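With one protein chain withheld, the remaining protein chains of the complex are depicted in position.
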Amino acid sequence: MNTVAGDLETILSSGIRLAAPLAFAACGEYVAERAGTLNVSVEAMMLGAAFCSIAVAGLTGSATAGLLVGVLLGALVGSAHGALSHRWHVNSFVVGLLLNALVLGLTSYLATVGNPSRHQVELVSVPGLRDLPVLGAPLFVERWPVYLLLALVPLAWWLVERSRWGLELRAAGENPEAAHMTGIRVNLRRRQALLWCGALAGLGGAYLAVGEVGSFNQNMTAGRGYLVIAAVIFGGWRLGRTLAGCAVFGLADALRLALPALGHTVNSQLLISAPYLLALLAMLLFTTRQRRPGALAQPFRRTP
Amino acid sequence: VSNDETATPASTAAPGGSTGTLLPGEPDVNGDGKVIIGVLSPGDINDNGYYQSFVVKAEAFAQAQGWTVIKRGSVPVSEALTAARALCQQKADMVAIGASELKDAIPASEEGVCAKTAWYVPSSANVPQTPRIMLSSDDPNQSMLVAGYAAGLLMQARNTTKAGFVTGPEADFTKIASTAFLAGIRELVPGATLVTTYTGDFDDSGKAREATQAQLSQGVGAIYPYLGGATDAATALANSAKAVTLTPGTDRCASTSPAFDVSVLFDPGDYFAAALQLYAAGKLEMGITKTWQLGVDPYPTVKLCKGTPEQNAKLSAFIADIGGGKIDPVAEVRKLGS
Amino acid sequence: MAPEPAVRLRGITKRYGAVVACDGVDLTLERGEIHGLLGENGAGKSTLMRILLGLETQDSGAIDRDGRAVTIAGPREAAALGISMVHQHFSLVDPLTVWENVALGRSGPVRRAAERAGVRAAAQRYGLAIDPDARVGTLSAGERQRVELLKCLRRDPTVLIMDEPTSVLTRSESAELFTVLRRVVAAEHRAVVLISHKLAEITTATDRVTVMRAGRVVLRRATTATTEAELAREMVGREVTLGAAVGVLPHATAPASPAASAQTALRLRGLTARPGLDDLCLTVHAGEIVGLYGAEGNGQKSLGDVLSGLTVPDAGTVEVAGASVDLRRPGALSAAGLGIVPEDRHHAGVVLDLSVAENLVMTRLGDVSGRVFIDRRRLRRRARALADEYGITAASLDSPLRDLSGGNQQRVVLARELSGRPRVLVAAQPSRGLDVGAVEDLYARLRRCASDGIAVLLISTELEEILALTTRIATIFRGRIVGELPTAQADGERLALLTGGVA
Partner (left out) sequence: MTRAGPWVSAAIVTAALVLPGLLIAVTGGSPSAALRALIQGSLGDATAVSQTLLYAAPLLLVAVGACCSARSGVFNIGQEGQVLIGALAGAAAGLRLAVPGPALLLVVLLAAALAAGAWAWLSALMNRLRGVDIAVSTLLMTFLAQQVVAFAVTTPWLLQESRLGEAAALPQSNKLPSGALLGSLGDHPGLQLNLGLAVGVVVAMLVAVALDRTRWGFRLTVAGLNPAAARHAGIPVAAVGGIALAVSGALAGMAGAVLLASPLSTNRLQPDISIDIGWDGLLVALVARNRPLLTIPVAGLFAVLRAGGNFLAATGVPPYLVDVVKALLTLAFVAPAVMRRRSVVA
C-alpha cells in the first residue's frame, strides 16, 4: 500500500472529496457573479443546506430526500438574498454578511434541539474504470451526487454562454442600463441567478453533510463559502478555471491533511492559508480584469 | 528588552487546600432565595463530548436540586470577561468556567458585580490561584499516558505498531496530549510510531475525515480523534476501517454509532459534579485547588469498552501504579514521548 | 376612410417633481414618413419617446397604435407592438459581440448560426457593413451606431425611433444613414421618428416636423413649408443669431481671423498611443483657431485623453508655450496653461454629484484654499463670479451639477477651464448635444478666446462648425495628420478626400 502510486491515490481521492462541495457551489456563484452579484452569502446557503439535509434525512430516513431539501433551502436563502438586495435594494454585502450570521446562529441553535442520526448517500463506483491505476479510485468511486457534476457543469456553462437567459444575464452583469433599455428585467435576472446560485451552493452544503460526513455539527462549512468566492476570482470569471481553482484548493487541503501521515511536517498556518494565498497569487499573475463583469457588485435601480 | 515579567505569575496555590474560605450562605451565596449556576464554555456545548458533558452533568445535578442553570457555549476567548460579568449581573450564585481557555474571565471575580458569587475554574496548572476562585486541576500527562497504554494493549492484540492522532489547531496542549499518548503506547509497543495531524479546526468534520482517511490509508491501526464537533465524523470513518478508537474525555462505551474501544475519562463534568455536591452541602471553599489524581480519585481514568479480563487487569495495574506513585507520568512521557 | 396613423399620442403629460418634462403633448406618426422632432436641451423629446417605448409611464394621456388604445409596459411590449428605438445613450453591452447585442433585443432560443446570418443579411440589405463577431467594445462610434440600428431593425419594427443618431457621425456617415432610413420608409412603409439638433438634417431628411419647447408642442408643419430660421426661432423662443448657429447657415460668416501671431502656443510632436495615435504632429499658434477634422474613431478620442491627462502616450511630447510638459505628472497640462473641454463631459469634465460651485473650482483648488483647509467663502465668491461671467443659470450654486441642463453643464466646464487664463484651449466636440441657443453662446466664447490671444484647438466631426470657426484645418486619419490647409481654401470635397486618407 505504501507505494508512491498509493499515496498519490490517497491524496487525489481526498482532494476530490474536499473539492466537490466547493465545485457545486462554485457553479452557482459563477452564475451569480456573471449576473453582477458578488454574493457573499454562499456560506449561509451551504451551512443552511447542510443542516437541513441531515435534519430531513433523519426525519425521512432517506439521505437523498435530505439532499433535495438541502437544495431547496439553499435556493430559499438565495431568493431571500435576491429579494433584499435586488428588489428592495439593501446593500448586497450587508445582506450577505447578515445572512451568514443569521444562518450560523439558527443552525447552531437548532442543532442543539434534535439529536439526528447518521445518514450518508450511497457510494457508487463505475465498473471497469474504478480498477484503473492511480486515477481509478479517486475518479470512479464516489458518493453518487459527485457524478451530478458531470451534468451540472456543462449545464451551467450552457445556461450562461448559450441560452437566451444567459445572454440576458450577462448583459445584466456587464451593463445593466443597456440591458434595461433593451427590455431585459435586470433585477429579475439577478434574482434568478441568485436562486440558481442558492440551489447549487445548497447542493454543495448538503453533499458535505449527507455525502461526505454523514452528520451535522456547528459551523461545519467553516468558511468554505468564502473559498468559493476566491475560486471564482481565481478562475477569472471563467467556469473551467473556476473549477480548476476548486480542484487546486481541494488538493492543497488534501495534501496538507495527508502529509503528516506520509511522514512530512509543514507549518499548519501556512497550509491553512494556502488557498487564499493561491487565489491572490493567481490574481497577481494572470490579468483577470478583462473578464470581470462590468457591473459586478453594482446595484441597479430603474430610476436613477 | 522584553516585558516578560508580564507573563502569568506562577501559581501560589497552597497544597491541601487548608487555606480556603467558605462563602456564607452557600449555595445561595447572594441570598436572593434562588440558586443560579452560570456556565460558560469556550466550545460547542452540543459536541457530544468534552464541552457538552460539562454542561450536561451540571444541569442534571442542578435539576435534582431545583437550581437554575444558565449555560452559554462557544464563548470567544476574548469575550470571556464580558460574558462572566453579564452572568454576575444575572445574580448567578456560582460562575463555572467550562475550560481553562476561558481563564481570562477570572478577573471579573474581583469586581464589584461579582462580589457575591462562587467561582469554579478547571485548570491544567496554567491558572493562577486567587482567593476568590476554586480551581480544579488534573495533569493531562496522566490521562493521555494511560490512554496510550490502553491503546497499546489493543494494538498489541491486533499486531499493529502505527497509531494516529487527529486534532484541531497546532497548540501547546494538543502537542502535549499527542506526546503523552505516544509515550503510553510505547510502554507496551516500544517501536510504535504516531502520526499527528492538525486539521486547524476541532469542528470541521470534512477535514477531520480526510485527515483520518489519510492516516488509515497509511495503515494506522489506532486512531485518537482528539476533536470537538468533528469527533463523531472521524470516529465513524475509523470504525469502518476497524481501527482502535478512543474518546476525547467522556465515557461513550455505550455508543454504537460511532463505536469507541477506549473511553478516556477526563470529563470536566465529573469534576464539576463533585464540586457541586460539596457546594450543595455548603462545603465548597474558594481559594483552593483540587487536583484530581489518576489512580487515586475516581477521575480521570481510562477504561476499555470491550477489554478481555487480562487486558483490563493490566490497565488497572498500570493505573494503580501511577496512583501509587510507582510510575511518574511526566518522566515516562519525557522518556518515551519523542 | 383614411388609414389610421401608425401611432397617435394624445395629451401625454409627465412630471418629474417640479419639472414638467411633457405637458399635454399630441403627436401623430404616419406610416411611410420620417417625422422630425426638434427642441432645445430638456424640451422633453427623449422623455416622450421613452414613454412611447414603455421605459417611463405617463402621468396622463393615451397612446393609440393603428387606432387601438394600448398600454405599453416596457420595451418588450413595445417591440411586440412593432415599436423600437435607437437610444441616445447606453444600449449596447461592450463585452458582447455584435450578433449577441443584436440578439439581445429578441426572444426565443439563441440560434447562433441563424443570428449571425440574420445580422449579415440585414447588414447587406440596409447597407450597414459590420462583422457580426466583432466585440462591440472595439468598434468606432459610427460602427456602434450601425449596430444600434441593426439591433433595432432586426426586431422588424413598423415604428422606428431614432434619438440623436447622428450626433457622433461624420457628414458622410449621416448621409448614409439617411439613405437607409429613406429606403426603410419608402420601400417598407415604416414610420420613423428622427430627433436631432441639427436643423440642416431635419430640413433635408424629414417629411414632417414637430418642435417642442419646455414640454409643449409649439410648431407642427410639413418640412417643405418651413425654414431653418423659423425652426430655430420656435425652438428657442426668440431670434437666433443665425451666423453662429452652424447648421442653420453653413457658410454664413467667415471667421474673424486675427493675424495669427507667429508665436507657437501648442506643439504636439510625434504623439503615439496604442490604439489611436500614430506619430501625430501639430502646432497651434496663439490667437488662432485650428480645426482638427476627421471621421469619428480616427484618434480624436485618444488625443483628447492625452490632452486631458487621462492617458500617457507611448511616445511623443506636448509643448505648451515652448516648454515640454511631463505628461506623467497629474495636472501638469493644466498647470502648464492648457485648458480642455473634453469630448464626454460626464466622463472626464465634471463630477455630477458635486455642487456647481465645487465643479467650477475643481482644477484650481489652490486659489480658494490655504495649505490645508478650503475657504468656503472664497470658494463661493469665486464660483459666483464665474457663474455671472459665463451666464450659468442654476437654481443654486450649491445644488449638484446633475441638476443643470446640458448647455449649462458645458458652460461650467468652459468657465472653469478658462478661469485659469490658459494659453491653449482644446475643445473636443464642444457642441455635441447642445441646442441652438447654447451653441450660439459657445461659438461666441470660442471666438472671444482667440481674439484674446488664446490658441484654440477645435476637435470636431462637424464640417460646418470647422468651416465657420477656424482659420486653419488639419485632417486626421488613423491617428495621423494627413493634411493641413487654410480654411479659406477648404471645401467639402477636398476635406472629404483628405479625411478618407487619400492625400
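As written, the chains take the letters A, B and C, and residue 1 is the first residue of each chain.
FYI, a contact is a pair of C-beta atoms (placed from the backbone, for glycine too) under 8 Å apart; a residue touches a chain by one contact, two chains touch by 3 or more.
Keep in mind the model is a prediction, meaning the values are calculated, not measured.
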Problem set entry | For the chain not depicted, the shown chains it touches | A, B, C
For this session: Just name the one of C:347, C:381 or C:448 that touches the chain not displayed here.
Result: C:347
Exercise. Which residue from B:56, B:81, B:253 or B:320 sits in contact with the chain not drawn here?
Worked result: B:81
Exercise. What residue numbers in chain C mark contact with the hidden partner chain?
Worked result: 308-310, 330-332, 334-335, 340, 342, 347-354, 358, 362-363, 365, 369, 372-374, 376
Problem set entry | Sites on chain A contacted by the missing partner chain, in the whole complex | 38, 84, 87-94, 97-99, 101-102, 104-106, 108-109, 112, 223, 226, 229-230, 233, 267, 269-270, 272-273, 276-277, 279-280, 283-285, 287-289, 292, 297-299, 301
Exercise. What is the set of chain B residues that contact the non-displayed chain in the whole complex?
Worked result: 1-4, 6-8, 10-11, 38, 68, 70, 72-83, 85-87, 89-90, 92, 100-101, 104, 107, 113, 124-126, 139-141, 169-173, 175-176, 330
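Methods note: only the chains that are shown with their structure count from here on.
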Exercise. So that we know how the chains sit together, what is the shape of their touch graph: line, ring, star, complete or other?
Worked result: line
Exercise. Using the mean of all protein Cα atoms as the middle point, what chain has its own Cα mean nearest that point?
Worked result: A
Exercise. Using the average of all C-alpha atoms in each chain as its centre, how far is it in Å between chain B and chain C?
Worked result: 77
For this session: For chain A and chain C, let me know how many angstrom lie between their CA-based centres, rounded off.
Result: 47
Problem set entry | Inter-centroid spacing, chain B versus chain A (mean Cα positions, whole Å) | 36
Problem set entry | Residues on chain C engaged by chain A in the complex (per definition of touch) | 55, 74-76, 78-79, 87, 89-96, 100, 103-105, 107-110, 112, 151
For this session: Spell out the part of chain A that touches chain C in their complex, as residue ranges.
Result: 162-164, 167-168, 170-171, 174-175, 177-185, 294
Problem set entry | Residue ranges of chain A touching chain B (in the complex, touch as defined) | 1-2, 6-7, 10-11, 13-14, 17-18, 21, 108, 111-112, 117-118, 208, 212-215, 217-220, 222, 253-254, 257-258, 260-263, 268-269, 272
